[in-house]
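So, subunit A:
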Amino acid sequence: MINEFWFMDGYNIYIWPSYILTFFILIFLTFRSIYLSKKAKKMLKKLEELNS
Partner candidate 1 sequence: MNYKELNWIYLFISHIKRDILINSRSLFDIVSIFGFMLLIIILFPMGIGPIQEKLDIVSNAVLWIGLIIAIIPSLEKMIQRDYTNGWLDQIATSPIPLEIVLLAKSISHWIIVIIPLIITSPIFAILLGLEFNQIPWLILSMSIGGLSICFIGIIGAALILGARRGNVLLPVIILPLIIPILIFGVGVNESIKIGLSPLPNLFLLIAFSLIYLVISPFISAILIRIAISR
Partner candidate 2 sequence: MFDWLANPNRFNRITNKIQPILLLASLITIILGLYFGLYDSPKDYQQGHAVRIMYVHVPSAWLASGLYLLLAISSIFYIVWKHPLADLMSRSTAPIGALFSLLTLATGSLWGKPMWGTWWVWDARLTSMLILFFFYLGYILLSNAFERKIDGSKSAAVLAIVGIINLPIIKFSVDWWHTLHQPSSLLKFDGPTIDGQMLLPLVLMIIGFCSFASYIIILNVKTKLIEKKCEALILKLNLNEISNIR
């Protein structure tokens, strides 16, 4: 059973890279968006302090 899941009748070299690539893009987008958001918020806080 586990073997069939892993090997997928020989299609595994196509199926798993597809899913890994998908994951990579999803995770990359998530982390990058959160990172840019935090960077912008930090800069905003710094600027507001400077301004007041």
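Per the selection procedure, all candidates are chains of the complex that A comes from, given by their letters.
One rule holds for everything that comes next: a residue touches a chain if its C-beta (ideal position, glycine included) is under 8 Å from a C-beta of that chain, and two chains touch if they have at least 3 such contacts; residues count from 1.
From a predicted model like this one, the values you see are computed outputs, not experimental measurements.
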Options 1 or 2: the chain contacting subunit A in this complex: 2
Complex contact set, residues of subunit A against candidate 2: 5, 8-9, 11, 14-15, 17-19, 21-22, 25-26, 29-30, 33-34, 36-37, 40-41, 43-44, 47-48, 50-51
